[in-house]
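Notes follow the structure.
With one protein chain withheld, the remaining protein chains of the complex are depicted in position.
Our next item is chain A:
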Amino acid sequence: MGAQLRQLRRRIRSVKSTAKITRAQELIASSRIVKAQQRMQAAVPYEREITHAVSAVLTHTSGVDHPLTVAKEQPASAGVLIVTSDRGFAGGYNANILREAEALKGHLTGRGLAVKPYVVGRKGLTWHRFRGREMFGEWDGFSDNPSYANAKEIADALIQSFKVEDGIDEIHVVYTGFVSMLTQNVIVKRILPLEVEESETPPEGIPPYYEFEPTAGDVLDTLLPRYIESRIYNALLQSAASEHAARRRAMKSATDNANELIRVFTQQMNQARQAEITQEISEIVGGANALADAAAGKE
């Protein structure tokens, strides 16, 4: 067997096993998107209610200034929460996030703010470590399946450094929003000082005039951190769903490419085999002819 033929066989075998792996990854990611979407859905009622409550309180307590809603006049530093994934194999997912985070950093530095990164996900952590950048918060191990406790932990750390002197004066979050199976967009948002967003539905008239137990200030004190936790939880859930969607797409194109390679190699291999056979035949025929000529010459 010719050297070229053997080489092609070996490459086909190797590409085939790669295709098997990427195909399996694709299937795993597809099944996990569904679960991630369900978790996003399950979190919707709570988000809706808490947003409603926060906007109700804020409409009726315009006199109450809460530390979390007041922007500092001279902000000096900004915390940026960057949500990346723990594992790769997800195409441009992490690269997109980190690019946007860099753009935000440039923008904030332009405003004269010191930027302090808070990073979620092993990929983001290694990216920062490799560049020798200091991180002010590091979390990993839950990017594909975040729980509310994870969001709480992150929110606690952020709120803590927001409250202390010489901490951070603004908090931004960079994550991937899940639009559909095929579309995910990087979203950059400021979460502190707080701007309450009404999700999708416009407010139906003026919220009723609430009585507060115990007082409006106390309610706000406990409500706002919960609201921020819920925003962060939402960001983590969307990122998780996006991560699976990005991985599914990356693995699908990898599988398609592998199959295309296998097709090309198989063709080349068949050609090489045919060429070898043709050559062997012509060698035999040539040899036989030469023998026949020699025998004829003797006579």
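In the analysis below, a residue touches a chain if its C-beta (ideal position, glycine included) is under 8 Å from a C-beta of that chain, and two chains touch if they have at least 3 such contacts; residues count from 1.
Throughout what follows, contacts and distances are computed from a predicted model.
Colleague: If you had to name the missing chain as UniProt does, which of "ATP synthase epsilon chain", "Secreted protein", "Autoinducer 2 import system permease protein LsrD" or "PadR family transcriptional regulator" would it be?
Modeller: Per the UniProt record, that chain is "ATP synthase epsilon chain".
Colleague: I'm checking contacts with the chain that's been left out. Which of A:L192, A:V219, A:M251 or A:A272 qualifies?
Modeller: A:V219
Colleague: Which residue among A:R11, A:R39 or A:R190 touches the omitted chain?
Modeller: A:R39
Colleague: Touching the hidden chain in the complete assembly: which of A:L5, A:A53, A:A157 or A:L261 does that?
Modeller: A:A53
Colleague: Please output the residues of chain A touching the missing chain, sorted low to high.
Modeller: Residues in contact with the chain left out: 39, 42-43, 45-46, 49-50, 52-53, 56-57, 147-148, 151, 207-214, 218-219, 222-223, 226, 229-230, 233.
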